[in-house]
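For chain A:
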Amino acid sequence: MELNAKIPEGPLPEKWDRHRFELKLVSPANKRKFDIIVVGTGLAGGSASAALAELGYNVKTFCIQDSPRRAHSIAAQGGINAAKNYTNEGDSIWRLFYDTIKGGDFRSREGNVYRLAQISNAIIDQCVAQGVPFAREYGGLLANRSFGGAQVSRTFYARGQTGQQLLLGAYSAMMRQVAAGRVRLFPRREMLDLVVIDGRARGIVTRNLLTGAMETHSAHAVVLATGGYGNVYFLSTNAMSSNVTAAYRCYKRGACFANPCFTQIHPTCIPVHGTYQSKLTLMSESLRNDGRVWVPVKAGDKRRPEEIPEAERDYYLERRYPSFGNLVPRDVASRAAKAQCDAGKGVGETGLAVYLDFRDAIRRDGRAVIEKKYGNLFQMYEKITGEDPYKTPMMIYPAVHYTMGGLWVDYNLMSTLDGLFVLGEANFSDHGANRLGASALMQGLADGYFIIPYTIGGYFAGTPLETVDGTHPAFGEAIESSRKRIDTLLAVDGRRTVDDFHRELGRIMWDYCGMSRNNEGLEKAKGMIRALRAEFRENVRVPGENETFNQSLERAGRVADFLEFAELMVTDALARQESCGGHFNEAYQTPDHEALRDDAHFCHVAAWEYQGEDREPVLHKEPLVFENVTLAQRSYK
Partner candidate 1 sequence: MKKSIHVTLKVWRQASGGDKGRFETYPLKDISTDMSFLEMLDVLNEALTHSGKEPIAFDHDCREGICGMCGAVVNGRPHGPEKGTTLCQLHMRHFSDGDVLVIEPWRSRAFPVIKDLVVDRGALDQIIIAGGYISVNTGSAPEANSIPVPQGAADKAMDAAACIGCGACVAACPNGSAMLFAAAKVSHLALLPQGRPEAARRAIRMVEKMDGLGFGNCSNITECEAECPKEISIAHIARLNREFFRAQLASDEK
Partner candidate 2 sequence: MLWLFRFFTASIGRKFLMALTGLGFILFLGTHLAGNLLLYRGGNAFNAYAARLHAFGGLLMVFEFGLLVFALIHVLFGLWLFYENYRARPIGYRVRKSGPGQTWGSATMPYTGLLILAFVVYHLIRFHFADKTSVTIYEIVKNAFQSPLEIAIYMVAMAAVALHISHGFWSAFQTLGANHPKYMPLIRGLGLIFSVVVGIGFGFIPIYMTLV
């Protein structure tokens, strides 16, 4: 298979313009003849549903939650980037582009990232017009703050609830289309399979989570916006229902999966506190604007933080990265925290935490200012830990947060399967090996509001699509295989619960395919995953039946897919014999322990093609060509 990214010719700033001109159009009157399935109602799926319906397409939208407003995007806290340069610090589209490419450790496409930066400003305009209550200055104009990996303030925010407000904006735009009859909503539905006819995606199979009924839906194209797969680690900052199922089933139907091993471990999360723990909570990166990260100079120092004098504190990020200080990118900050804890300097009961201290900021600006900026985050911290961060420093530790990998897509956001478009975190496109803060929201909305509306039209206008409906045998086959999978899960009736397996899988992934990896560990993990998967198939216990609201069964299906997908992640990690961004292989590091890329051999996207049960997938490489930036060792010193 030849991977053709279809990046338009021409100078970087003109590519998108030229491409939009070259894309064929569907006339306004003809748009209503096309049905589009959108799976997911996060920022990507919500915005896509709204924008496509506004154009006149018939949209059917699906989500797992009881309401589209609850998609995982709702939890994003910190903000969304745009190259508005309202702060007059010299920001520009080019700078946002460059920061994002560099932040991603030069493992993303120039063309895509430049387009993202170009679109960023229109997103802010759109959201403001929808009534998103972004923070404002006294004069009534929009406020900005800074985020990791950038030296300008370009992040727009709505208190600590930016994702919520952006999602509610997209949700309301979509609900307006529901009122207009152009979007039909299907909540509490889980996509279990993709239906491919004549090499094109033409429909999906869903399970009605309330009744267990298997339903088929046909369309002219399928837009997948099902988010990231961070929950493969069991403990992550993702919502409980975040899964890989939809994307993985597409992979099994022929869509290539790109860079699955690229996961982002976020440096500022509330540390794990017990074996019963079900998820981890992020403390927004924006906290690093004012909080200072430190550990005691002496290993094993058990004094309370207030008792440790200034001279015996090591503000290691400020020390090692004087120019970016506490605002280094996430992968760098996370590894640095791990290194401190590995050296025995970790704090707290488990020794797996570092301090994030606001003492100096409170002294400088006063409590009121800090409260206004971060009040809700501080409150959340206190609720979870029972400690008051205004008085004692927060304790934080890295946690799985985001997955840069995803289904491979070309410049049109179409996967290797014709008619299957993938948006948001579910695709691999713009963040390379590490995503910068506040750019996932930007990407999700760029994909949904401003890219898919044009590229899907180009697909429709250039592709003859005969009508198909649910009676096509491909639907019958897909329903049958989905039902069989469910029956198999219910029939095992073993002794271990689904969560028990999931927790063990998470442990394996965190230990061997987490913040820092080595070949030996990865090999070992592969064997462990296989063994665990085999045990799962024989020993899992899923109570209840299919025909009811059965949350254990839902989880079982997702974990079954994680157990297969985890192996693909490890395979990918083993194939990439370099360190870059979030993928850190201990064999490849600079003398001061930074990730060491190997541009000669690995300057490519790794896209995996499924070959069948128990057969190694085939690796396709899409070379990354850099014409406008020079590949350099990332430096935040």
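The rule is short, and it goes like this: contacts are C-beta pairs under 8 Å (C-beta built on N, C-alpha and C of every residue); 3 or more make two chains touch, one makes a residue touch a chain; residues count from 1.
Selection criteria: all candidates are chains of the complex that A comes from, given by their letters.
Since the structure is predicted, the reported quantities are computational estimates derived from the model, not experimental observations.
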Selected neighbour of chain A [touch, this complex] from 1 or 2: 1
Candidate 1-touching residues of chain A, taken from the complex the two chains share: 47, 50-51, 54, 65-70, 72, 74-75, 84, 86, 121-122, 124-131, 133-142, 158-159, 161, 164-165, 168, 171-173, 175-176, 178-179, 185, 187, 210, 239-241, 273-274, 276-279, 281-282, 379-380, 383-384, 386, 449-450, 453, 495, 497, 499-500, 541, 543-544, 548-549, 551-552
